[in-house]
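With one protein chain removed, the remaining protein chains of the complex are shown where they sit.
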Amino acid sequence: MVNKESQTVRQFLMGLSIALAGAGLILSTILISRGGEWVKTGLRFITEAGAGLSLTWKLDGLTVFFLIVLLLGQGLSSLYALGYLKEYQEKNKSLWPFLVNWFLFLGSMFGVLLADDGFTFLLTWEMMSLFSFFLVLYEHEDPANRKSAYIYFVMTHVATVLLTTVTLYLYALTGSFSFEIWAGAVPSLSTVQLNFIFLAFFIGFGTKAGFVPFHIWLPYAHSAAPSPVSALMSGVMVKVALYLFIRLVWLTMGPGPVWWGWLFLIIGALSALVGILSASVQSDLKKLLAFSTIENVGILSMALGSAFLARTWNNVWAMDLAFVAFFWHTIQHMLFKSLLFMGAGNIIQATHTRNLERLGGLLKRMPKTGLGALIGIIGITALPPLGGFWGELTLFQSLLMNTSHLANGWSKVFLPLSIGILALVGGLSMATFVKWFGIAFLGQARSPVAEKAEEAHPIQYITPLIIGGIAILSVLLPTATLALIDLPLSVLRPGNSAMMLSALGTPLNLSSIYLILLILLTAIVFLLTKRSFHRVTATWNCGQPLTSSMQYTAGGLTNPIRVLFTKVLGSRRNVKGDFAETRYSLRSLTYEGKIKEVFEDIFYRPTIRGLLWMSSQIRKLQAGSIHLYLGYLLVTVVVVLILGR
Amino acid sequence: MSWWTLQTVFVSLLLIAEGFHNNALEVIIFGVLLLIAKAGIIPILLRRVLKESNTEWVGEIYLKRAMSLIFAGGLSLMAYEVTQPLMALHSGYRNGLAVAIALIFYGLLLMMTRKVAIVQVLGILLIDNGIFLAGFFLTQGMPLLVELGAAFDILVGIVIIGILSKQMLENYDSLNVDHMRSLKG
Amino acid sequence: MFIGVAVIAAVGMLFSAKETYLRLLNSVALVLLTLSGGWTIRQTLSQGSYSFGSGLLYWDALSALLLSVIIIIAVYVILFSFGYMEEEVREKKLPRTRLKWYYFWIWTFMATMLLVVSTPNMGIIWVGIEGTTLATTLLVGFYRNKQAIEAAWKYVILCVVGISFALLGTMLLFASVAPLLGQTLSALDWRMLPKVASQLDPTFFRLGVLFAVVGYGAKVGFAPMHAWLPDAHSQAPSPVSALLSAVLLNCALYAILRWYSLARLTTLGPDFVGTILMSFGFLSLALMTGFILLQKDIKRLLAYSSVEHMGILAIGFGLGTKEAVWGASLHLLLHGLTKANLFVIVGRLVQKTGTRQISRIRGIFKVLPYTGIIMVLGLLSITGTPPFGTFRSEVSILSGLFKTDHPLLGFLTILFLTVIFAGFLYHFLQMLYGKPSSRHQPRESASTLALAIPLLVVLFLGLFIPQSLDQALNQVVKVILGGV
Partner (left out) sequence: MDELFMILTRLLMGIGHLAVILVAAPLLQGFIKKSKAFWQMRQGPPILQPYRDLRKLMNKEEMISEHASWIFLLTPCVVLASTLMAGLVIPGAWGWAPVNVWGDLFIFGASLGLARLFLTLSGLEGAGTFGGMGTSRELFMGLLTEPALLLGLIVLAFMTETTSLQGIITGLQGVSPLFIPRILVLSALAMVSIAEMGRIPMDNPDTHLELTMIHEGMLLEYSGPSLALLNFAEQVKQFLLLLLLAQIIWPSGLISVSDGLFGTLWALGFVGIKVAALGFFFATVESLFVKRRLFRAPHYLATGTASAILALVTLWIIRGQI
């Protein structure tokens, strides 16, 4: 039976969330259209927290851009959640924990984006982690989800240790939390201090953004969360972390040594490669998407790195291009990743499994979801005509310009190599998503659940289609998108960037032409070939009857990759054959491929083991014997007397 | 045990003597009270408890005699070391203070090494005496209110510990502290 | 005067063990306590200080802070323990006749604590602290089973021995003061002492302050002298545990603070005691991580976290910068509230599930949803997660660490806090979710949420700190740092 009360609550609150998002978007568009100095200088708000502490907020172009991303994400995923939550409600699971934390989570993300001083930042940042943690924990019936949530929260907290340290360190140095004053004090710091601060920021935010090797929590959390939350976390939250890189490292710490840029670039490349490799061998519907998030964050970080390098080599054009690539990709990835997570959500609700090996042939049963997902994978694999490609093109261009701008040095080799890596990543991501889509939607159903799947609630397939529409629009009207990107750019670079944008717009402006031409050509070809009549028959299978077990499995499809990258993935296979009398006639064969979580094994497990060992040693102090305790007392007295003299 | 009683008597007599010496009445009264309380009530109470507990308490020690002697020696050195800088005291009193502090340390050591609950009580009383001795040597007696409070506290403390040890007898039917090791970690 | 109230109440408790009688008497006593105490606090804060009975009792901002903590928590805990103890009696854990003893000792305990915070005299304060030990011993051993008695024994032995060092310290102080102020009671009065602080004989005073800090430190439960604390706090009836953790420790710390603020004025210099405090605090913090990470008993978990928070307070006060001391004073209040609330709610939990083993408590949200909510709040508050007030106090303590350029110490402290957080989170997640293992499945009403009031206060203070409180805390800072 359906619980009426919770239904109305659901509809009302989610409607509210959507309405708020819409209002916010309209408001920001008005603000932007009014233009004015605030884009550069920023509007300030102050809230008193008593005891001489005041939380300060600031709204400038950079913030507005990310706010728009956030609002877009909020609106879309709320719309989706409106349909998605129905299932919980039918299971009579209380929606309150979800709804309350949903709003608080969104609110705290707003806070992080608007924060203008260290304390406010810490406050909102921690709250963001906290409430997203609760959201991840929403499906707590499954112990695995609890574990994921725990890993997530602990990781973010460890990262926050560094952030708190730095914040307080700067506070101690400057006597104030305000970012401006920090920025003013930075020049007086020694390089050692600067580098330490930078590293702390890097690890702190990098963990939240999911840089390799701090990424291990991300696949757990993003796949354990309910799909709308995954969409929000992958689409928006990681971007918030990247935003803080720009706000605190680029704007506050100013130009640093060259190796900062290289760090961004290298870690970015590493993240992209590792992320997509792990994704390609995943067969968990949502884990795969989560890993691909790591990949895209890597690409974004490479864009940042290129920008940093360009600034240190004062190469304005490359810098602008890098940032255009960064913001463009931010928007596109937000759209496509949320779209894909929503598709995954539909599949999961329809089949109640996340395992690709049990899906198949869903396109026939859930055509509209499938359409959305198809748009999604074209976008996420960075193929024309959709947005993902044009972003990468700009990134390539900026890397090239950085290279040719350099007088000499090995950098001229390494920068192009990073492009090569990106190309490899592109190929891998195509393999990954062909697998994701093809195995799930095409061919035959691999299990009864997949056979019985039904199309999801209308809202749940309309939302992805809307997102697809927005994505296509962003390509059809590149000038509008570029105008949006101009906002943060004008904050980040001195001087006016509008002229530059129009000049540099050319390939991006081409995007609309490309799209139209492609569709045109396809249509022409379609019309010219008079597909007079066709017959539907069985697939040719050498005359054997075709069973669903004959198609390639998800594991098999990317097995070549698994074999090629055995070292990186630490993949192990173990095949057990059960032979009849001769080893040429086989009764049954079981194949089991494992992927080691390399980084978990290298870093994390040993650390935790060490920690627990230490605490077990410490616990031995409390042995229960009063004589021992008296001994402690005596020793303490003696030691204090000796030291205190 | 009886040794301790003797010591107490001695300490309190010292106080009374001091009282007569600079004819301060309250000090005398206090000394008398102390004499009654410590040399009278407490020993009786402890004996009562002891009778009920049929624990023979020989050799229930952690440290060997020799070891504990060494420790004691070290601690008394420590006490001297600590008290030497107190130049404001004239040397006799200073050494006396050292003795007193050493006495406190011995008490602690005693409590550490012995297993029987009662001995731990003795240890406390030893420490207590040490403190009063120290008080005597430092300043001829603290303000009366404080002295009284302290003495009262000790008295109550002993009573409560007595009650506890009765309960201990009920539960463990022995006064051996060594049984009580269940609370760990 | 409220000391009188407490004493009278204590005696009154002994007459009858009827439920109605006890409830009535307690309520009356609480009302009187609140009124007189509240009035005193107001007087104190408005005039800066307030004395009573020809200066025999004296309060300044610091005492007022402690006083308010004592009163608030006492009211909360005693009101809670009505229902709790009745339940215990119903479950045949206790004979009804013992109830009167329970309240008797509680109120004696109250009286001693009130004495500690009301007297301006270093000697009397010692008497009071010793008194608290004695008053609580039998409460710790209240269930009279093996473990309870063991805990009580360790408690009383260790504390009495420790405290006696504090007495020695006091005597040394007296010895150094007597030549200046004479052999009178007022020689130990800290309205007098600051005037002569600079002329105190450093040799005496140094020895004295060392003994005093160690002695009272044993009562506060600084590592490694904390050994008695988890035992006592875990074996006592939960309301008593709440009082011990949330109030008594603070009182012992209060004694140290008095010495500290005096020592800052002497020739030893402001940092002498501060350094000792900080090292004790840091040691406690570091050691507690281990105990908290691998803990099987939920009440012990809370007890160890009390030690940890005492460590934080010690660091904060020991730093001696305005900001840090402000934060520490705030933290003292907030930790009291939080810990009291946690012990109360956990006590209820233990009562309903019948076990203290974390591994046996599962699926609280299914069985006791409201308790679950309160526990989540408590978890967040005790681990200093925003937006709770503890976050703010800890941040200002930490920033003190950074400002006195110990960035490394600061980093380590944050790290330890995080490890402790991880431990807490782990245990609480285990308990909150999963399959409820307990046989009986008690349902509960939303009225449970009323128990969360202290936590809500903490939450509110995290978002906004009212003017009055801020001023009060600043006065406290002045008292401790000596007219900074």
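When the chains are written out, they are named A, B and C in that same order, and each has its own residue count from 1.
Just so it is clear, contacts are C-beta pairs under 8 Å (C-beta built on N, C-alpha and C of every residue); 3 or more make two chains touch, one makes a residue touch a chain.
For clarity, every value in this text was computed on a predicted model and none was experimentally measured.
List the shown chains that the missing chain touches in the full complex.
By the stated touch criterion, the chain not on view contacts A.
Would you mind spotting which of A:Gly36, A:Gly175, A:Pro448 or A:Pro507 touches the chain that isn't drawn?
Once the missing chain is taken into account, the touching residue is A:Pro507.
Would you indicate which residue among A:Pro187, A:Gly409, A:Gly495 or A:Gly543 is in contact with the undisplayed chain?
A:Gly409
Of the residues A:Leu16, A:Ile46 or A:Leu521, I need the one that contacts the missing chain.
A:Leu521
Which listed residue, A:Ile46, A:Ala144, A:Ala483 or A:Leu564, touches the chain dropped from view?
Of the candidates A:Ile46, A:Ala144, A:Ala483 or A:Leu564, A:Leu564 is in touch with the missing chain.
Which parts of chain A are in contact with the chain that was left out?
Residues in contact with the chain left out: 360-361, 363-364, 367, 370, 374, 377-378, 381-385, 389, 392-394, 396-397, 400, 403-404, 406-410, 412-413, 416-417, 419-421, 423-424, 426-428, 430-431, 434, 437-439, 441-444, 506-507, 510, 514, 517-518, 521-523, 525-526, 529-541, 546, 548, 550-552, 556-561, 563-564.
The definition used in the following text is that only the chains that are shown with their structure count from here on.
Taking touching chains as linked, do they make an open path (line), a single closed cycle (ring), a hub with spokes (star), an all-linked set (complete), or other?
Looks like everything touches everything, fully connected.
Distance from the CA centroid of chain A to that of chain B, rounded to the nearest Å?
Roughly 69 Å, centre to centre.
Could you tell me the distance, in whole angstrom, between the mean C-alpha positions of chain B and chain C?
29
So what's the Cα centroid distance for chain A and chain C, whole Å?
Going by mean C-alpha positions, chain A sits 45 Å from chain C.
Spell out, as numbers or ranges, the residues of chain B touching 2 or more other chains.
Within chain B, the residues that touch at least two other chains are 82, 85, 108, 111, 120, 177, 180, 182-183, 185.
Check each residue of chain A and list the ones that touch at least two other chains.
Only 619, 622, 626, 630, 633, 641, 645 qualify.
Along chain A, where are the residues that touch chain C in the complex?
Residues in contact with chain C: 48-53, 119, 122-123, 126-127, 130, 137, 140, 143, 146, 149-150, 153-154, 157-158, 160-161, 164-165, 168-169, 171-172, 611-612, 614-619, 621-622, 626, 628-630, 632-633, 635-637, 640-641, 644-645.
Which residues of chain B touch chain C in their complex?
That would be residues 82-83, 85-88, 101, 104, 107-108, 111, 117, 120, 123-124, 127-128, 131, 134-135, 138-146, 149-150, 152-153, 156-157, 160-161, 163-164, 167-168, 170-172, 177, 180, 182-183, 185 of chain B.
Write out the stretch or stretches of chain C touching chain A in their complex.
Residue list for chain C touching chain A: 153-154, 157-158, 161-162, 165, 206-207, 210-211, 213-214, 217-218, 224-225, 227-228, 230, 276, 287, 289-291, 293-294, 326, 380, 385-387, 391-392, 395, 398-399, 401-403, 405, 407, 410-411, 414-415, 418-419, 421-422, 425-426, 429, 433-434, 463-467, 469-470, 473.
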